[in-house]
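Mind having a look at this structure? Questions to follow.
Only one protein chain is missing from this complex, and each of the others stays in its spot.
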Amino acid sequence: MTDLSVRIGGLGLRNPVLTASGTFGYGTEYAGYFDAGLLGGIVTKTVTLEPREGNPMPRLAETPAGMLNSIGLANVGIERFLSEKLPALEGLDTRVVVNVAGNTAEEYAEVTSRAAGHPRVDAIEVNVSCPNVRHGGLAFGTNPSATAEVTAAVRAATSKPVIVKLTPNVTDIAEIARAAEAAGADALSLINTVLGMAIDIGTRRPLIARRTAGLSGPAIKPIAIAKVYQVRQAVKLPLIGIGGIMRWQDAVEFLLAGATAVQTGTLHFLEPDGPVRIVEGLRRYCEERGIASVSELVGGMIEESS
Amino acid sequence: MTDLSVRIGGLGLRNPVLTASGTFGYGTEYAGYFDAGLLGGIVTKTVTLEPREGNPMPRLAETPAGMLNSIGLANVGIERFLSEKLPALEGLDTRVVVNVAGNTAEEYAEVTSRAAGHPRVDAIEVNVSCPNVRHGGLAFGTNPSATAEVTAAVRAATSKPVIVKLTPNVTDIAEIARAAEAAGADALSLINTVLGMAIDIGTRRPLIARRTAGLSGPAIKPIAIAKVYQVRQAVKLPLIGIGGIMRWQDAVEFLLAGATAVQTGTLHFLEPDGPVRIVEGLRRYCEERGIASVSELVGGMIEESS
Amino acid sequence: MTASMTCKVAAHGQAGPGIFILELKAAALVSAAGPGQFVHLKTADGIDPLWRRPFSIHRVNRRRGTILLSYRRIGRGTSLLARRTAGDTIDLLGPLGRPFDLEGGFTTAVIAAGGLGAAPVPFLLDALRRKGRKAVVLWGVRSKTELYCLDALRGRYTSIHIATEDGTEGFRGRVTDLFGRLASEFASGSGFRGFACGPMPMLKALQPLAAASGFPWQASLEERMACGVGVCQGCVVRMKNRQYRTVCADGPVFDLAELDFHD
Partner (left out) sequence: MTASMTCKVAAHGQAGPGIFILELKAAALVSAAGPGQFVHLKTADGIDPLWRRPFSIHRVNRRRGTILLSYRRIGRGTSLLARRTAGDTIDLLGPLGRPFDLEGGFTTAVIAAGGLGAAPVPFLLDALRRKGRKAVVLWGVRSKTELYCLDALRGRYTSIHIATEDGTEGFRGRVTDLFGRLASEFASGSGFRGFACGPMPMLKALQPLAAASGFPWQASLEERMACGVGVCQGCVVRMKNRQYRTVCADGPVFDLAELDFHD
């Protein structure tokens, strides 16, 4: 029997598979498809202080082996999140990570302290990497000192584990990762979506109303693996790998590159029960190879090519 | 009859389709497959002062809708390029752009002056964006002042058109583009490959010897379109769009985003005559819609989504 | 309860130029589904294309335990779908979305359909007939070749009016023009309920006519979809109150009067 459990910044997870923010709703939408208790954890859609309607439509486009989204952090706001969404998660036997964002570091801190104050919340993921909003998001995550400022503010607002979610849209992700580490993050998750765009040549208009959007899906997996590998070298914090995971093999690839856990996102839209199948695949893989603990795989890439 | 010709920094092209550096050899390897005279131009593999063997093997990996390469500017050096490769291009009725790189700005300038001195050479493309070499390449292209330095050195070394090829692996590509423009570039081409990585979970080794490599192919098209659109807003120079072009529709998408011409790369490996089919598709598209000149499409995206 | 399932193709055939009828063994859906709901299909066995594709339930066959879809081959996904043959399996999510509301007092359904938007109409008619309601179908297409499944539309309690843009069959013009012409038949307003399904421009053109008709209209919308289940917040439309609603989970059926067709 393989031990699939891992620890992320003090947080024990039953297994290393979580659902990525914005791709699993508030945790109950897929309830009919499988038991979220089979997962290591779920990460909620980004929550902000005030409710947000999100960006104008169209918000979605399909691209080669990927997709663009420009949801723009549409969410019910922390108030309704606490009163309407969290209670529905009470019965779930899995870790609940609340993903937070704001227009200022203070807003991040306030959402954090309100969310983390709730006993059902196990950790906070800090979204400084959304490409689809004017304020907050990327504007913070592309700048080391702004990343540090937000991280420190969130850190001060809770004693629960703080995971900072990084953007790949930077020249030097290691620098940002170090800034988050120095400011008190317990773990890093990466990557958020890659900035992309697509044009409908029939209408000559952008396929996404806000024009640029966030690219996710298998297309970005090699980018994500490279970033995890680079950040692995730069910091000591545990990493959560995200980007284009479709099969358990992809999850193993992220672990070997240096991630302690992974999040699946776009996968859910193709296969709602995809994350569970990844857990099963990981278990089978480890058992067949006599791997006693999945954490043996973490950072297990042999540096030389074959 | 549609006029397919375009002008790139003083250089007239029969049509807006060129072959991208490193994906068309020295211009003659695909001679058996089609007549390069049907294209707007060809861009040679990057040439350096000294011959280079390139990176250790394995150098290639396939990824979802894309590929990683780590060729590392393997080339015969400027000497043999001039004596062995260029003469074979004498008979070709198309534009010849020589792509150059070096370890220092001086080396870029020297390769440029030797290449541009040859009458068969119509323009120089400056590779400050190769992710697969330690010196030169990315180290220049991710830094505005280094980009400016190399551009100025190349500019001083020739009066022929100078095209600076940009990397997408930066936080703010507009800043790099402006630096190249200010330093005297006649045009910009973008994008070079995106940094990526892949691991063989069977052997647990990186699929590419040098570990990180350059991602190309359809997977990166949305990234490339976004970069072209961003740079279009930042500079006045003509742009050459590159990244994941597989069909004439993709070429139209790049033109609408703001490119005056395009380069095809990975496409050749799937369909050697792909670039010619793109020229044909562009012609048909324009004729069917009564577009008198293909340049009417350039930057023709309607900003509002439908 | 929606679910993910693997269904066998029971039959698959062409119903017109580029128009196909796909019959899937899906006993669980037969009783669960209502008219206006849709299923979300995997068309590729890999990632090209990446997304599932949504299709309205065209009909259900209770006896055979099947659902039928009708679709037009327009791109890669529907081309891959068109290659499936009887016995093949298809991965499906469904039934998804909220069906047409057939409760409450009305005696006659006025159904305006545009092009392939007519896909859910046979299922709607079957449900109306079971409730003993009458129906008037107004169906607009570009040209007569786009008409299909006319037999499924005709029947007890149902009258049908065709409009073609090129005049090759029935009334020459759009379905909205046709509705304008027939509007006097529904002038009393009472006892009618409107159902519209078709492309956005048609629904937009219909909105003022519907508002003037004196009876309430529901409209079924189409938007590009990723998840299909309300999770990604991608497939939104705007309401008159400025709020966004997801087509897949809040819709695809909405109160036509509440939709904000901004331009």
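Lettered A, B and C in written order, each chain numbered from 1.
Everything that follows uses one rule, which is that a residue touches a chain if its C-beta (ideal position, glycine included) is under 8 Å from a C-beta of that chain, and two chains touch if they have at least 3 such contacts.
What you see is a predicted model, and the numbers here were worked out from it, not measured in a lab.
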In the intact complex, which of the presented chains make contact with the chain not displayed? A, B, C
Selected residue (touches chain absent from view) among B:V194, B:V228 or B:M246: B:M246
Among the options B:P16, B:G41 or B:G66, the absent chain makes contact with B:G66
Write down which of B:G54, B:G77, B:G184 or B:G299 is the residue touching the left-out chain. B:G54
Identified contact with the non-displayed chain, of A:P64, A:P238 or A:G258: A:P64
Could I get the residues of chain B that touch the absent chain, sorted low to high? 22-25, 29-30, 32-33, 45, 53-54, 56-67, 69, 71, 74, 217-218, 246, 266, 268-273
Per the touch rule stated above, chain A touches the missing chain via residues 64-65
Missing-partner contacts on chain C, residue numbers: 44, 46-48, 76
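The criterion applied here is as follows: only the chains that are shown with their structure count from here on.
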Chain at maximum distance from chain B, centres defined as averaged CA atoms: C
Whole-Å distance, C-alpha centre of chain A to that of chain C, is 36
Dist(centroid_CA(chain B), centroid_CA(chain C)) in Å evaluates to 47
Centroid distance [mean C-alpha coordinates] between chain B and chain A, Å: 34
Find every residue in chain C that makes contact with two or more other chains and list them. 47-48
For chain A, give me the residues that contact two or more of the other chains. 56-58, 63-66, 217-218
